[in-house]
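Only a single protein chain was left out; the remaining protein chains are all shown in position.
Should a chain be cited, it is by its letter among A, B and C, assigned in written order, with residues numbered from 1 in that chain.
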Amino acid sequence: MSTEALRPSSYLGEGAGPAAWLLTTDHKRVAWLYLVSLTAFFFLGGAFAVLMRVELATPAGDLVSDDTYNRLFSLHGIIMVWFFLVPSIPATLGNFLLPLMIGARDLAFPRLNLASWYVFILGSAFALASVLAGGVDTGWTFYTPLSTLYANGFVSMAALGVFIVGFSTIMTGINFIVTIHTLRAPGLTWFRLPIFVWTMYATALVMVLATPVLAASLILIVLERLFGIGIFNPALGGDPLLFQHLFWFYSHPAVYIMILPGMGVVSEVLPCFSRRPLFGYKAVALSSMAIAVFGFLVWGHHMFVSGQSAYAGVLFSFLSFCVAIPSAIKVFNWSLTLRKGEITFETPMLYALFFLALFTFGGLAGLFLAALAIDVHVHDTYFVVAHFHYIMVGGMVTAYMAGLHFWWPKLTGRMYSETWGRIAATVTFLGFNLTFFPQFVLGFLGMPRRYHTYPPEFQFWHILSSAGAVVLAVGYLMPLLYLGWSLFRGARAPANPWRATGLEWQTASPPPPHNFETMPVVTRPAYAYDMKGLKHERFSPHREEAAQ
Amino acid sequence: MSFGIPFAPPEASSIAGSVDTLFYALLAFTAALGTFLTILVVFYAIKYRAGSGAERTGERARSLPLEVTWTAASLLIAFVIFGWGAVLFLRREHPPMDALEIAGLGKQWMWEFRHSGGQREINELHVPVGKTVIVSLASQDVIHSFFVPAFRVKQDAVPGRTTHVWFIADEPGQYHLFCAQYCGTQHSEMGGWVTAMRPEDYAAWLGNQGKGDTLAAGGEKLFRALGCSGCHEKSSKVRAPDLAGIFGRPVALDNQQTVIADERYLRDSILDPKKEIAAGYDPVMPSFDGLLDEGEMQMLLAYLKSLSPQAPTKNEATQ
Amino acid sequence: MSELRKLTFGYLGLLALLALTVGSSLLDLAGFNVTLNLAIAAAKAILISLLFMHLTGTLPRLAVAATGLWLVILFGLTLIGR
Partner (left out) sequence: MSGTESVAFDTPQRERRGDNFAMWVFIASEAMLFGAIFLVFLVAHIDFGRAFAGASKHLSLPLGTFNTVLLITSSFTMALAHMLALQRRWRATVWALLATSALGVCFLVVKGIEYGKEIQEGLAPLLGLPFRYSGPDPVHAEFFFGLYFAMTSLHALHLIGGIVVITGMIALWRTANPASRLGRVVAVGLYWHFVDIIWVFMFPVLYLINR
């Protein structure tokens, strides 16, 4: 095609072949390396989930043995949490967009960025090896002393895999923090940053400060398994609850690693398709930081019935209600953003609206769990399972899909099929609710989680849930097909197909190797979709020469 | 009405009703807020769809009064729910007096219960209606969790310590007993039924069970068999603290501190005698760590408690 | 040469503190030993970070402050929760 020659060289055209990709230090290509690996893990973890749901269609354990079932949910959790959700948006969209959004040529440490992917792959190798060898049956939480003294799977190997992947997370976190602090374009002050950048910063903060504590607790598990140091073994003087403290010191904030980036994506998409500035920008930005900090204060709410002191329970419950406030603020702000807009309903917007619904309901369910007396009843039941799937799948994965569609033209230079996109979004939304809403009822009824068999009176709700899982699986497989197709056959995308305001849209689609032909200077706040009130500022592309 | 589809668990304990009141109040609140937000968003989405003729002037991207209002309102509501939940929760700490104490032991993968008369049952628990029942929980191996949905109670059984859960069943019937904390291969098989019976039926049931030793009597036998009595009896040559009436009493330690002799203290003193030494005694007691299983520990504790008949059944003094 | 003097001063200070902490551990200060040892360790850490690591500038201080805050959270809430 003759248009090919006229295009400015893009990062995709920089060199083909495995070496050009596997040795790249371009953040945009590293993002692709992550995208491909994470997609594989998403479908692997999803396959485990579907198997579980099929098993649970009947009360008896007739499809797989109890031991197999336990390994299925353990691997589903381990893979989905550490090999998909934690890195999902930061390592793919974040990696790709962060430098573009702040007007930088790359992340601060491009080689560290590539190295983090290799570390991720090394960790994956351990995790996959433990899957192939027979898996683990500890649950993703690795609770002691089950994991140290009684579990017979390949616990050390899986723990080592998670440990190594933790370093990849930390490396990404350091890279993001330094990049945001030191590489913002001239004029791009903190309160002009897109919310996506704010949430990446908050996420990176959690990554850097929480992940090492997980690493420490995994080291201790492995030491205990290999050398018999009784750190969590009460017979030797250890304390099994100490593991829970260390584990949740990481894993509760990790929940915010898993949702903050989703909040960031939605904060980009909603204003764009409403043609309105984000309502209450400062509140949304600061509430992201508040979530990152307060998220560290509430881990004890996983331990209300564990035997920790009741007054500690009261304190942790109180703090948990406090951390609900920043999330509530965000929901109100997102809803108000729609007001007086010019709303269109492209696929990313559909996903973002579905996120809004699912996150709100998941978040409200969290109030039940933070309320002590109710938590005693629903703790460790399907109520909890439903709650965190509403946040992590309904929230994070939905936001991930919104972001993937929103920035797909920027990532690939191609447009996807809008019709198929809308169908897939709707199928996902319906399938999701059918899968997980019944689990709230199950939890209230008292159905404990991680059960291979269950009393027959719960079957009605389990059947609904299992049916929903099939619909949900279809909803997630569709984008794999039509996005894959668009990669080769999709219409060429213009630089800014959504008429969005972010810096990333002011360069070509796909962007050139070092992102910008001329380095941008920023003169106005984020989300300047509103002509009124900002009329005095000229709407111009950020192409002015950098005043170096 | 519900076509056999369950929507809520039975309410069969004294606290179930009040927990459910909070649950349904919260459900009403979240449903109202969720519906309001849904309607709001759908309304905006339709009214302000591109190309609609809706009025769009005079809108700002922020409104401080509005933001302050909803932040304050959220805080207020959150604190109300917190307080309500916390008050109900703290009842866990204060079981009514005059309770029936049953020892519950979790092990992979069964619940073993021993009534004070020595009656044992596996994965079954018979309790009288209308009487406070305290289950003191221990674990032989990993963490388990005692969960009776109909009673709205749950408590982990943690190896190396004793935990408690109490309830008053108020409706005769059979209710699910689950292990709620994942504990290994047959986790989902670990459980059975709690049978709440009228007191007279319970008495009859107890009578029909094999007699056996009472828990305390079994503990007393152990106390002699393990040689504890050799030192802790008044007549012995070795000077060791007299254990009569010890439970629930303050004990002065050799480091000038004082602790209440609760279950934790007694358990630690048996397994780790050097940790807290009673003032005025030589640290000569050997550790019984590894010589007792959890079931025997529960019997010993029951015996020691039986030496102080007036003591509270639960270690409230330490709270 | 003042830089060298500063470093030497720091080095000697560290050695002196080491002598102090080892010496005090040989005395029985009735449970006060642990506190004293940790205070001396903290003093050494401050000496090293200020003189050897040149802890200046907003960003490094931000990192150190965050670490301190988060360690307080980790230790404090775990010990409360036990």
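Brief remarks on what is shown
Methods note: a contact is a pair of C-beta atoms (placed from the backbone, for glycine too) under 8 Å apart; a residue touches a chain by one contact, two chains touch by 3 or more.
This one's a predicted model, so the numbers in the text were calculated from it and none came from an experiment.
Taking the full assembly into account, the omitted chain touches A, B, C. Only one of A:Gly61, A:Pro99 or A:Pro525 touches the chain withheld from this view, namely A:Pro99.
The residue touching the chain not shown here, chosen from A:Ala40, A:Leu242 or A:Leu430, is A:Leu242. Residues of chain A in touch with the missing chain: 25, 99, 104-111, 170, 173-175, 177-179, 181-183, 208-213, 215-217, 219-220, 223, 227-231, 236-239, 242, 246, 249, 514, 548. Even with one chain removed from view, chain B keeps its contact list with that chain: residues 272, 274-275, 283, 287, 289. Touching the omitted chain from chain C are residues 3-4, 7-8, 10-11, 14-15, 18, 21-22, 25-26, 28, 31, 33-34, 37-38, 40-41, 44-45, 48-49, 51-54, 57, 59-60, 63-64, 66-67, 70-71, 74-75, 78-79, 82.
Just so we're on the same page, only the chains that are shown with their structure count from here on.
Pairs A-B and A-C differ in how many C-beta pairs touch across them, and the larger number is found at A-B. Averaging Cα coordinates per chain places chain A and chain C 38 Å apart. Within chain A, the positions touching two or more other chains are listed as 239, 241. Within the complex formed with chain B, the chain A residues making contact are 61, 66-67, 70, 137, 139, 143, 145-146, 149-151, 234-235, 237, 239-241, 274-283, 304-307, 310, 313-314, 317-318, 321-322, 324-325, 328-329, 331-333, 335-336, 338-345, 353, 356-357, 360-361, 364-365, 367-368, 370-377, 379-381, 441, 444-446, 448-455, 457-458, 460-461, 527, 530, 532-533. Against chain C, the residues of chain A that register as touching in their complex are 181, 205, 209, 213, 239, 241-242, 245-246, 249, 296-297, 299-300, 303, 308-309, 312, 315-316. Contacts from chain B toward chain A in the complex involve residues 4-9, 15, 18-19, 22-23, 26, 30, 33-34, 37-38, 40-41, 44-45, 48-51, 54-57, 59-63, 66-67, 70-71, 74-75, 78-79, 81-82, 84-86, 88-90, 92-93, 108, 141-143, 145, 147, 149-150, 152-156, 158-161, 163, 176, 178-189, 272, 289-290, 319.
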